[in-house]
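We show some of the complex, not the whole, and keep each chain where it was.
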Amino acid sequence: MAPISPAATTTAALLDAVATGLVTHDLGRPLTVGMPQSPNHPQYWHALPRRHGDAVRADGGSAANDIITMGTHVGTHIDALAHVSHDGRLFGGVDAVEAGRGGKFVDHGVHTVAPMVRRGVLLDVPAAVGDPAGLPAGHEITPDELAATEQAQGTEVRAGDVVLIRSGWGRLFDDPDRTVYQGKDTGVPGIGEAGARWLADRGVHAAGADTIAFECLPPGAGHAVLPAHRVLLVESGIYIIETLNLEGVAAAGAHEFLFVLSPLPLFGATGSPVRPLAVVGA
Amino acid sequence: MAPISPAATTTAALLDAVATGLVTHDLGRPLTVGMPQSPNHPQYWHALPRRHGDAVRADGGSAANDIITMGTHVGTHIDALAHVSHDGRLFGGVDAVEAGRGGKFVDHGVHTVAPMVRRGVLLDVPAAVGDPAGLPAGHEITPDELAATEQAQGTEVRAGDVVLIRSGWGRLFDDPDRTVYQGKDTGVPGIGEAGARWLADRGVHAAGADTIAFECLPPGAGHAVLPAHRVLLVESGIYIIETLNLEGVAAAGAHEFLFVLSPLPLFGATGSPVRPLAVVGA
């Protein structure tokens, strides 16, 4: 990022920027019935209780509407700090059982996550250190690989950034066998505890990936242990974003962007479906 | 908006702007069980199937999660073009019954709504033409009042803008009697058919308000006729955003801003809950 300009940006200047033709990359996956998701969370389902033609008003108008049922950790989503505890504690030492008393996480629920309008960095790991199509199933991305990617791209990770780590696994999201993307038997690539510490040491605000689990799942291990979740959510107060679509932004070679994410303020919930954006200059 | 600068904005310049201290106004309402909403749509509900302490892993970790059921026209939300038909047609003459065949609106569903990063204009009508606290129940905002507000504020509405119309009704969202904000008996203020035509003539991209219904509901009329929905959604292809929280952005006197809205791509649905942002310069 260039040095901060001495004079504050005006709204007019901001809108000038928009008018010059910014490109907005959509990082969210469509939510469809039957899409791959973790079986630990309520399945996404949608139906139309009313369709057009069901009840037409005298003036010729009609309205169709929807019913949705879902977990909050399905589709592209963000984990609030309330999602994970370790040794009975949430981030900041909050008692995890007490925090959920009443059925709502008043502290650390997703309604406490401020909308993000921040510098975003894509670390396209396979493009820098492997087969650009994607890392192998179960591969743990090391701090060295993160640093090598940072260098190869020329995009330094800074405090306050949102860092999105591409493994290439996202290309499997639309596989006809919806369990492939889950990677239950194969494992999935991603960072581990060491990679999480590397991110925490940089002081990032949030971190995301193109997998359901965000972090490396060794083959056959399931979700038995999630050390990167512990380091980021519990120890560091860093949000995690999962099931991102990073293929388009990677194909465009956009490694630095304005990252915008506005989680639904679902009071007391542990996460929210989101549709984050990566905005780049013309 | 100032004339478009000849040279394109770079990502670096955009991030410079962010770094100077932009202010982000949150225009979304928290989603809480029991919040006011239209009784025509499935009620918002949230529960925690798992809480911390329910199942602690051997390594000391545990995860809590959620289940959500809801309509898509509850809380702060956007109407897709599929939501309303007139004389059997959606926008562009699409057959409304056929469009919903299969239980998904492949055409005009909310997954077809592109994320918005656009100029936004707040028309603070009561501040310009009435009691700043809010317009009376059932008051229809006329084109003259819209134009007077535009002039008083010095914020011209232009093609492609997102226009947010404050009536002041949003102050009633937290009334202990959750039916007050619905305004079933009293009616609610808002534009009518004429106001909708004024917006359509300006070529706006989307329009929003701080009420559930967006448009004027005369006292006791219920949702029997919704001419502004017809003009905007069916005749003009203009999206509608409802149940916005405009009190903060109005109190800040922010009448022009970068408007960001990223609807969930709920495949085939007629709307989506959203948390829009108004970003202003320092």
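We just call them A and B in the order they show up, numbering each chain from 1.
Here is the rule we go by: a residue touches a chain if its C-beta (ideal position, glycine included) is under 8 Å from a C-beta of that chain, and two chains touch if they have at least 3 such contacts.
Keep in mind the model is a prediction, meaning the values are calculated, not measured.
All protein chains share one sequence; of the complete assembly in this entry, 2 are displayed, while the total copy number is 4.
Throughout what follows, only the chains that are shown with their structure count from here on.
Between chain A and chain B, the centres computed from C-alpha atoms are 24 Å apart. Per the touch definition, chain B reaches chain A in the complex via residues 1-2, 4-5, 7-22, 24, 26, 28-33, 40-42, 46-49, 51-53, 56-57, 59-73, 75, 82-88, 90, 96-97, 99-100, 103-105, 111, 114-115, 117-119, 224-226, 229-230, 254, 256-258, 260, 262-271, 273-277, 279-282.
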